[in-house]
Structure formats: C-alpha cells, structure tokens
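My structure is below; once you've seen it, I'll send some questions.
With one protein chain withheld, the remaining protein chains of the complex are depicted in position.
What follows is chain A.
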C-alpha cells in the first residue's frame, strides 16, 4: 500500500516538474531569442550606416567584438570578415539569411553546431549600395542549457523522492489505522470510510453464519464425543496422511498413551509392525484386520478406509482389547488337549490288558490280576470324568446348586474320617483343631473342596508325615487351613497348580495317581463362594493352604 501511494505521489510530482521545466524553458527561449534578434538588428543597422559612410575604413577601425561581422557583395563574395580571411571563404549567396536579405531587405538564419551544444544566430541586412552586412552571434542551445541544469534538477528529484516516501508512509498509516481498528466481531458498529460499508456489512453476515455453523459443529462433536468416550473399544479417525483427527479415551487407554500426545501422526503413537501394516493398508484403500500386542495386552485392530466420492479421505481404526478372550481361548484349547490326553492314558491301558486277555495269552490264575488292573484304570477314568463334570458344573455356576447352612465342623470331621484309611497306609497322622462354624454354601462343593485339599496333603506327603487341619471362626470370616509336612511346591509352579491337569511334578504324577483336577475344583469352588485361597509352600518342607470364607 505504501509503495502504491509512493508511486502515485512521486509520479504526480515528476509530471508536474517536467511540465514546469518544459513550459519555463519554452517561454524563456522564445523571449530571449526575440531579444537577441532585436539586438542583432540594431547592431546591423548601426554597422550598415557606418559602412555606407566610410566603407572599409569603418570596418577596420571597429574594435574587436564578440559578434562576427561579415560584409558580402551582391554576388555573394565576402568582402570583409572580422574573424576570418575573406579570400578563403566560399560564396555566401546561397545562405538562408543572405537570400532573405536580398529579397526582403533583411533575413534571419540559425544553425546548430555538430554537437548541438551551440547555436549560431545570423542576421543579414541589405544596404543601399546593394551589399549585405551580416552579423552572427554564438549562443548556447536550449539542450545544452538543460544539461547545465542537471545538478539542481537532481537535487529537486531527490527532494521529491524523500517527500514522496514520507508522505506515502504517513498517508498509508492514516488510511489503514481506522480499518485496523475495526472490531470484526461487531463490524456494523465501526465508523470508518463510507466506501467500506458494503464490505463491513458482508463481514457481519458471514460472522453470523460462522457462529451458527460453529455451534452446530460443536453440538455434533459433543454428541460424537459422548458416544465414543463411553465406548470400551478404541476408536481413531485418521486423515489421508495418517494424522489423528479424532480419538476416544478408550483408544488412548488401550495404546497406553496420554491424551495430551494424541494429536499427532498415528505412527508416533504406535509403530509396531501389525499396527503399521493395518494403517498403511487402510490408507491405501484396503480393509485389514490384525492382532497386535501392546504392553502385554492383546489387541484386535480393524482398519477401514474412508472414501468420499471415490477419493480416499482417511481411515477409521477400531481397537478391541481381546486379552481376556484370548486367554480364555488358550485355556480352553489347553483343557481340551489335556482332557483328551488324560482320558486316553487309562483307556490305552484298559485296551492293552483286554487285548492280551482276548488273545488268550493270560493264564487262568492271572485273570483276576489283569481284570483288577482293568478295573482300577476304569475306576480312574470314571473318577476323572466325574471330576470334569463337577468342574463344568462349577464353570456354569448352575442354579441347581442351592446354597444352605452347612456345619463346617461336621464337614471337616467327615472328610477326615473318609481319608483316614489312606493316611494310615502311609503312616500319616492327621490332627484336627476346629471351632464350631456354620457357613451358607453348597454342601456338596464345600465337601469336595475340603476333600481335595486334604487328599493332596496326604498324597503329596512323605511316609509318616503330618497333616494339620485347623478351622478358625473369626468375626468376619471363617478360615480353614490345611498344612502338611510334604514335598512342597517350587515357587515357579505355585501360580500354576490351580490350572486344570497341571501337576507340579510331571514325573511323579503316575505314582501319586491324581487326576490333576483337584486344585482346579478347589479354585472354582472358592470362586463360587467368594472365598480366597492362600498358598504358601516351601520345596521339601511342606505346603499350607488357607481358605478364607467371608461371612
């Protein structure tokens, strides 16, 4: 703006200056040339009178003057010249001013020098004796005159530039200040130039439009946020470059990222291989699903491209935490594999013994022994299937199992009585310390739990070991503790003994004959009764199982 104003001002100044110079020059030049002509004429008249009176004598007597005086006869021959030798000069008859003098009695002429810097002005006067006297004077030409003035002209130019800049700056500031001071929130209230009123009116209308659009967008965003923030699943909306446009809290929690860092490129949030593949695929326009791990969590990603009229606008990512699901799935797979394996073992034995008998390879007296083995294995099979059925019942938490008031003291004594024979075989002494306690639970399940715990305490004990069963009836909970002096469980295995079919020591599983499901049943039973199991064990010294039932 300042520049434009500058050029306008400067331009006007220049035009005015040039016009003024031209006008002054023209007028001055005309005035001075007229003056000079009059001057030359009066001199010529004067000299002509002299010549007519005394001829050559007058001319020779004349003082040396700046003007050049030439005397020409009627043939054009030069009779006299005060600045040159007349004999060497050529005929002057054809000169413009001489011709005019012979015709009209007087004549003017002017010729420029080669450089145009000088102009010679001639005046010729016809005398009565039919000769012509000519006076010429050297003057500076207007062009040369102009050049002599360059210095003052340059000064004026500089002055013009300076004032133009100054004025331009000042004017620009003056013009823009009220415009800058307009309050764009309320443009209709501003008092500025009338020329701006249509613009201000338009701004006011647009302001209103923007306000309503913003409000609408805000409402929509709020709606969207409310919906997405209540989602468990993670949601990320990306633009075509992969920058995060929108996200929900679920996504940030899943990816373990603070929300302050969310507005970035999606690869800054996660750059793991599966994640990258799915995002790149979606941004290339192809749907993709991947399962990835983030900080130990297993996540499923659905990446979908977003198209708008055939052009890719971005992508939507949905993240699901499937850690639990995956874990359950893994346990289920393991259980199925284990069950088939565990069921197969006794069946193989049964089949083997039966085959030998079928082939008649068993003598009559050996039949009871073989049949006994088949019976034992079949019993084990039945036991295992019963355990599995119990477990699956506990799994489903069937309502068939109605809770009732159970006298735990009686339950403990009954259990001990049932296990006494086995304990005696190993020479194990069982000591019981109980308090009267009544608990509301499923009798069958509680019995099973106690039985399994005590059974384990005996089974995984040394010969002549000790098992202690104690029960405390506290204010808020009932605590049953079963401790033994057995072989104990290594720390690494302690967390796994409650898994189905898990045995702390695989090599001993045959001789101890368990189904591998006992503690699993205890765990599920405890879950059914909201009880806690506490396991402390030291390898080679013994194990202590504590069941805490809340009242």
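As a convention for this text, a residue touches a chain if its C-beta (ideal position, glycine included) is under 8 Å from a C-beta of that chain, and two chains touch if they have at least 3 such contacts; residues count from 1.
Just so it is clear, contacts and distances are computed from a predicted model.
*Asks:* Leaving aside the chains on screen, match the unshown one to its UniProt name from "Iron ABC transporter permease", "ATP-binding cassette domain-containing protein", "5-methyltetrahydrofolate--homocysteine methyltransferase" or "Phosphate-specific transport system accessory protein PhoU".
*Replies:* Result for the unshown chain: "Phosphate-specific transport system accessory protein PhoU".
*Asks:* Return the single residue from A:4, A:177, A:271 or A:551 that touches the missing chain.
*Replies:* Only one of A:4, A:177, A:271 or A:551 touches the chain omitted from view, namely A:271.
*Asks:* Looking at A:242, A:305, A:346 or A:488, which residue reaches the missing chain?
*Replies:* Touching the chain that is not displayed is residue A:242.
*Asks:* For chain A, which residues reach the chain that was dropped from this view?
*Replies:* 241-243, 261, 265, 267-268, 271-273, 276
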